[in-house]
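Report on the following structure.
Every protein chain of the complex appears in place save one, which is left out.
Each chain gets a letter, A and B, in the order it is written, and its residues are counted from 1.
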Amino acid sequence: MSFLASTAAQVVELAAEAEVDPADAKATAGASSAGFAYGLAAIGPGIGIGYLVGQAVQAMARQPESAGQVQTTMFLGIAFTEALALIGFVVFILLKFA
Amino acid sequence: MGSSVLLFAAEAEEAANPILPTLNEMFYGAIAFGLLFVLVKFVLLPPVQATREARASQIRGDLDAAERARSQAGSAATEVDDQLAGVKAEAAAVVDAARAEAEAERATIIGAAEAEAASIRSAAEAEIETARAEAMSGATASVAELAADAASRVMNRPIDLASAQPVVDRYLSNPN
Partner (left out) sequence: MFTLFAAEAGEGGGGLVFPSIGNLVEWAPYFGEGTIFEFNKIGLISMLAMLIPTVMFLLAKKDMVPAGLQNIVESTVEFVEDQVVMSAIGAEGKKYLPLLLTIFMFVFWGNIFEVIPTFQMPANARMANPVILALVAWATFIGVGIKAQGFGGFMKSSLFPPGVPKALYILVTPIEFLSTFLLRPFGLAVRLFANMLAGHILLVTFGVLCIALWQASPLVIVLPFSFATLVGLTGFEVMVSLIQAFVFSLLTAVYISLSLHPHH
């Protein structure tokens, strides 16, 4: 996170040195941190959902008769895991546009 | 690019935060959702559920009727089986009776035939016996005559046949 903050600070500093409009510099800093935020937020849930669905497919292949139960639970698990990525997406929107 | 970023920045400043809900949209959303909930709960869902329930109960009833029909068919089949078994037993009894009758008939016929054969045989035996007795008496007479004749030739004097007859008879009846 300090990396992000320093990046943003650097951008603003550079902008100040180059006599760029501060609003422009702020937008640039926001956009770059937004990219970082979403990129980082997508890693964990990506791995998590992949692992989760893989295990669910394995369970369904082993016991096809309990596929319905596994599927419902899988969707629940995906919903909980995905929430993290979605919060990252919201942060992205906030940084980029708000 | 710089000018467009400025343009966006200006727009973003006057635009509301895209994340936050706006009151007017919440107002209409709440009205729509509340109305839909009331409608679903009291107007829309009950007839659908009633239809589904009626269908389920009809299917259940149909299944029961089918089950009943099947059990009825089963009982009819057992009835038919019973009848068949009775008929078979009857037929077997008739066959047995006929067989017994035939057996009895055969026995009487064989008995009669045997009796006839026995009477025929005994008649024949009696006939043979008489013939043998006749032949024997005939032979005794001729033997006595021959013996008397042979004795008279040996002794050179006539032998009375009547006096020799008992001797011959004794000899023949006790040939040892």
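As a working rule, contacts are C-beta pairs under 8 Å (C-beta built on N, C-alpha and C of every residue); 3 or more make two chains touch, one makes a residue touch a chain.
Bear in mind that the values here come from a model prediction, so they are computed numbers and not experimental data.
**Q** Which of these, B:52, B:70 or B:153, touches the one chain of the complex that we don't see?
**A** B:52
**Q** State which residues belonging to subunit B touch the missing partner chain.
**A** Residues of subunit B in contact with the hidden chain: 1, 3-4, 7-8, 11-12, 15-16, 18-33, 35-37, 39-41, 43-45, 47-52, 54-55, 58.
**Q** Go through subunit A and note every residue touching the omitted chain.
**A** The missing chain touches subunit A at positions 68-69, 72, 75-76, 78-80, 82-83, 86-87, 89-90, 93, 96-97.
Just so it is clear, only the chains that are shown with their structure count from here on.
**Q** Would you mind pulling out the distance in Å between where the CA atoms of subunit A average out and where those of subunit B do?
**A** Between these chains, centre-to-centre, one finds 82 Å.
**Q** So in the complex, which bits of subunit A are touching subunit B?
**A** 21, 23-24, 26-28, 90, 93-94, 97-98
**Q** Where on subunit B is subunit A touching in the complex?
**A** Spelled out, the residues of subunit B in touch with subunit A are 2, 5-6, 8-9, 12, 17-19.
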